[in-house]
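Let's turn to chain A:
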Amino acid sequence: MDLTRRGFLKLTAGTAVGAGALGFDTRPAEAAVPALKVSAARVSKNVCVYCSVSCGVLVYSQTDGSMNAKARAIHVEGNPDDPVNRGTLCPKGASIIDQINNPMRVTKPMHRKAGSSEYEETTWDFALDRIAKLIKETRDRGFQATDDKGQTVNRVVNMATVIGSQTGNEEGYLGVKLNRALGLVPLETPARI
Partner candidate 1 sequence: MTNGWMDIQNADLVLVMGGNPAEAHPCGFKWAIKARQKKGAKIVVVDPRLNRTAAVADKHVAIRCGSDLAFMGGVINYVLQNKKYQEAYVKAFTNAPFIVKDTYSFDSATGLFSGYDPKARKYDQSLWGYEMDENKMAKQDPTLSDPRCAFQLTKKHYERYTPELVEKVCGVKKEEFLEVAKMIGETGAPDKAMTHLYALGWTEHSFGTQLIGSMAVLQLLLGNIGVPGGQIGALRGHGNVQGTTDLGALTAALPGYLKAPKAEHKTLQQYLDAFTPKANRESSMNYWGNTPKFFVSLMKAWWGDAATKENEFAYDYLPKYETPKAYNAILDDMYNGKMEGLFVLGANILTSSPNANKSAIGMSKLKWMVNLDLFPIDTAYFWKTSKDLDPAKIQTECFLLPGLGFAEKDGTFVNSGRTIKWRYKGPDAQGECRDEKWVFSQLYLRLKALYQKEGGPFPDPILKLTWNYKNPGSPSADEILQEMNGFAVENLVDDKGNVVVKKGDRLSTFGQLKDDGTTSCGMWIYGGVYPPSGNRSAAVGTEDPSGLGVFPNYAFSWPANRRILYNRASADASGKPWSEKKKYLWWNEGTKSWVGHDVPDIGPTLPPATGPFIMNAEGVGRLFAPALVEGPFPEYYEPYESPIANVLHPANPTNPVVKVYKSDHDVLGTPDKFPYVALTYRVTEHYHFYTKFLKGPARAFPHMFIEMPVELAKEKGIANGDRVRVSSARGSLEAMAMVTRRMKPLTCDGKTVYQVGIPIHWGFQGLAKGGLVNLLTPFVWDPNALTPEFKGFLVNVEKATGGAA
Partner candidate 2 sequence: MANVMITRLTAFDRLVHLGTAASFVYAFLSGIGIAFPKMHWLLTVLGGGEFARWLHPWAGVVFSVFGFLMILSYVKDMFFDTDDIKWMVGIVHYMTNHEEKLPETRKYNAGQKMYFWITVFWGTIIFLVSGLAMWFPDAFAAQVAPWVPGMGVRDLVLLATVVHEVMFIAAGAFFIVHIYMGTLGMPGTLSALATGKVTAEWAKAHHPKWYREMVRKA
């Protein structure tokens, strides 16, 4: 359904007047309205990743209110403000919450040693130090200052970086900048497949 902001307010306002005019009705037939599960949540505007319509979504997150609480997402639905989707979502978009709260999420850096068939938990420090070292070793081994014609090329072709299309622009930009500074030619994004 296509929600225009005005149409939506009209529907809501109409019912509000109805309820207001009657005042509080405490007769037994007046049923209690069930509470909205998102009524205590913080709403943040975001953009869905599942196709290039890039629909506006509203992410509802909630904490227990303690000072160091981590906000947990409790619900996601379409953003009626966004002109491209007007609050609607597709089946993938409607299950974004399953992407956020998912028992299959990788939540710790994992490391597979050579010859192993499984990953083991590790720390970010170990992982980053090790990856930086691997990148440097690979670059240093493969760096081509000039090509066979003697032209300056300053390039690296023995490692590749693929920046996913779910990556935001700022992150992708940082990645492009870093990889080009390293001299990488094999740089790719899933635009072709």
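A word on the picks: all candidates are chains of the complex that A comes from, given by their letters.
As a convention for this text, a residue touches a chain if its C-beta (ideal position, glycine included) is under 8 Å from a C-beta of that chain, and two chains touch if they have at least 3 such contacts; residues count from 1.
These figures come from a predicted structure and were not determined experimentally.
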item: Of 1 or 2, the one touching chain A somewhere in this complex; value: 1
item: Interface residues, chain A side, partner candidate 1 - complex; value: 2, 5, 44-57, 59-61, 70-73, 76, 78, 81-86, 88-100, 102, 104-117, 119, 124, 127-136, 138-143, 145, 147, 149, 151-178, 180-193
